[in-house]
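For this depiction, one protein chain was excluded, whereas all remaining protein chains were kept in their positions.
First chain written, first letter: the chains are A, B and C, and each begins at residue 1.
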Amino acid sequence: MIMKVKVRYFARFRSIVGVREEEFEVPEGIRVKELLDILKERRPELKNEVFAQDEDADVNVSKNGRYVSFDDHLSDGDVVALFPPVSGG
Amino acid sequence: MIMKVKVRYFARFRSIVGVREEEFEVPEGIRVKELLDILKERRPELKNEVFAQDEDADVNVSKNGRYVSFDDHLSDGDVVALFPPVSGG
Amino acid sequence: MKCRLLKDNFNIAEAINSVSSPKVGGIVIFLGKVRNESHGKKVKKLIYEAYEEMAVAEMERIREEAMKKFPIEDILIWHRYGELEIGEDTILIVASGKHRREAFDACRWTIDEVKRRVPVWKKEVTDEGTFWIEGEKQIKIS
Partner (left out) sequence: MKCRLLKDNFNIAEAINSVSSPKVGGIVIFLGKVRNESHGKKVKKLIYEAYEEMAVAEMERIREEAMKKFPIEDILIWHRYGELEIGEDTILIVASGKHRREAFDACRWTIDEVKRRVPVWKKEVTDEGTFWIEGEKQIKIS
C-alpha cells in the first residue's frame, strides 16, 4: 500500500532543493528514517548536506509541526519538514 | 575643642525621635561609635531600638550620604544619618 | 496572544500589561536587538525566516513548560521576522511572578529554549557577504 507525505524545506535546505514543499508517494507506515533514505535517492543534492543521520546530524526533522525522532512512524497526509539548526532570538 | 555634627533620622527612627534632623556639639574628632554613645544619653528613647552596636545591630549609619563604619572619625559639619534596614525595590 | 510571530515593532507596554495582575510583584523582560557585529564581521542587517506555524506552536510549548517548571504568574514570547535593521528589536520575553527569583529563572530558561528549539533562521547581511546562521555556525551564501 502507498501513502502520501508532504516534505517541506526551510532556510538553507530550501535554497539547496529550490522548492518549498513537495509530495512523495511512499510505502504505508514507514519510519522517518526510511523517508530520509527515500529522499537521499530522489534528492541527491541533499545527501551530504542533510542526511548524516548520526548524533551530530545537522538536520532537524518535524512531523506536523513538532520535533520527531527518526524512529517515528509516518501516516498518510503527514507533513514532514527538514531544516538546519535554528538561530532565532 | 568642640565641633558640630548634624544627625538625621529616617523612617521608623524619625517617628521615634519626632524630628528630621538635629545638631549636636561634640568633642572634635570623635568616632561614629562615640557619637552613638552621646546619642544614647541625649535620646534615651532610641536606646533599645537603635543602639545595639553589635553585628546584628538593626541600625544603619551613614556619613555625608555614604555608609560608614562605627570606627570612622567625624569632622566638623558632618551629616550623620541613622536609619533602619532598608526595604526598597 | 501570549506567543506571536510578528512583523511589526513590539508594543512593550502592551506586553507587560498582558502578564500583569494584582498578584505580580516582579517582572523580568528579555529584549533581543540586532547588533552591528557578529562572528567578527560588521552586520548591515538581518533577515529572519521562520517555519511560521511550527514556530508559534513551539513557542506555545515552551511557554507551557515554563509555566509548569517555574512558579510564575505568566509569561509571554514574541518573535519578529522579516528584514530588521541594526538596533531593531528581535525577540521579547516577559515573565511575571509574585517574586523576582522565579521571574528571572523563567525568563532566562525561556530565551535559552527559544534559541535552541524555535524554527527561525537568521540570515546576516555583512560587509563580507551574506551568511546563514545555523546554531553557532555561519555559512556563506554570497
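A few notes on this one:
One rule holds for everything that comes next: a residue touches a chain if its C-beta (ideal position, glycine included) is under 8 Å from a C-beta of that chain, and two chains touch if they have at least 3 such contacts.
As the structure is a computational prediction, the values presented were derived from the model and not from experiment.
Every shown chain that the unseen chain touches in the whole complex is listed here: B, C.
Shown as candidates are C:5, C:84 or C:111; the residue that touches the absent chain is C:111. Within chain B, the residues in touch with the undisplayed chain are 8, 10-12, 15, 58, 60, 62, 65-67, 81, 83-89. Annotation for chain C: contacts to the undisplayed chain at residues 12-13, 16, 20-37, 86-87, 98, 100, 104, 107-108, 111.
Simple rule for what comes next: only the chains that are shown with their structure count from here on.
For the pair chain A and chain C, the distance between C-alpha centroids works out to 26 Å. Centre-to-centre spacing of chain A and chain B amounts to 73 Å, using the average Cα coordinate of each chain.
Mean C-alpha positions place chain B and chain C at a centre distance of 49 Å.
In chain B, there is no position where the chain touches two or more neighbouring chains simultaneously. Shared contact sites, meaning residues of chain C that touch two or more other chains, are absent.
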